[in-house]
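Contents: one structure, followed by commentary.
Only a single protein chain was left out; the remaining protein chains are all shown in position.
Entry: chain A
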Amino acid sequence: MSIEMTKAEVPGVPLLEVRDLHVEFHTRDGAAKAVNGVSYTVDAGETLAVLGESGSGKSVTAQTIMGILDMPPGRITGGEILFRGEDMLKMSEEQRQRIRGDKIAMIFQDALSALNPVLSVGFQLGEMFRVHRGASRREAKARAIELMDRVRIPAAKERVNDYPHQFSGGMRQRIMIAMALALEPDVIIADEPTTALDVTVQAQVMDLLAELQRDFQMGLILITHDLGVVADVADKIAVMYAGRIVENAPVHELYKRPAHPYTKGLLESIPRLDHKGKDLYAIQGMPPSLTAIPKGCAFNPRCPMAQDVCRTDIPPLAEVLENDGGPIGGRSSACHFWKETIHG
């Protein structure tokens, strides 16, 4: 199949689909299994939040999609990444290059280290047009100014020749967003885009991102550890733990009635802003080492509901249903006792 065909919208095929992805890292202590069979899809105009703590594999999955995984020590041991139905892992480097940046773009957490400190932001933004679109220098600069306007950087014309360190954290993150938007991609992957920012600036940047995503009808994969940020923008959520998705749900559903003990514990362990509350609920123990993931369900040593079966059998990601067996839609949980968790 030629690359040209991938541009067209294929009915019934998701914009981006990750299917049963496995990624390992070679370490001195043996193979660290960072991603163990992750599957998710994102459609145009949809926001998928991938929620997880450090080491859950959420960023490694994103890096694999973008093709920026360090190999070695990383190794893709299985699975497919389908962009409009075509497996990117089977493409030639040249084909992949054309999709990356052009069709799928990424926003990183730390804008100061993601931008080149010795090149002006105008040059770095313009580079996108020169490399991918063959624009001239002058044209590229004009487009860079347009983009900076688009992400609401004040006085874009005067600031286009400034260097990254001359911008504040919030402005730098806007430049990162502008860079990702430059070629009007179909999918944007944002890896903790507001974690390094202050609360008031965080709100500005998140609002901007959500608005642009709506305007361009892009698919957005938002990778975060912050349950608050997720609630603000996501349509659906995939919760990851030890390299696996443990729960999938539309955003309102997840917060109202989690179907996995890990999600439930996370939600109960964050303090509230609107009242003081008593002791915080704390999930016992700590996330497992990826070189020694517990047998059975990876969460079982920390789970208050764990039974013998949890220590031997890996729970499959099963569809979550209403108490009377009716469908809920878009929900699944990898827990042997999801029924007890969601319906009490």
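Heads up, the rule we're going with is that contacts are C-beta pairs under 8 Å (C-beta built on N, C-alpha and C of every residue); 3 or more make two chains touch, one makes a residue touch a chain; residues count from 1.
The rule is short, and it goes like this: contacts and distances are computed from a predicted model.
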| item | value |
| --- | --- |
| The complex's invisible chain, by UniProt name, from "Dipeptide ABC transporter ATP-binding protein", "2-oxoacid:ferredoxin oxidoreductase subunit beta", "Carrier domain-containing protein" or "Transport permease protein" | "Dipeptide ABC transporter ATP-binding protein" |
| Contact partner of the left-out chain, one of A:44, A:203, A:305 or A:318 | A:203 |
| Selected residue (touches chain absent from view) among A:71, A:131, A:155 or A:280 | A:280 |
| Interface residues of chain A (partner: the chain not displayed) | 53-54, 168-171, 198-204, 206-207, 225-232, 251-252, 255-256, 265-267, 269-274, 276-277, 279-284, 286-287 |
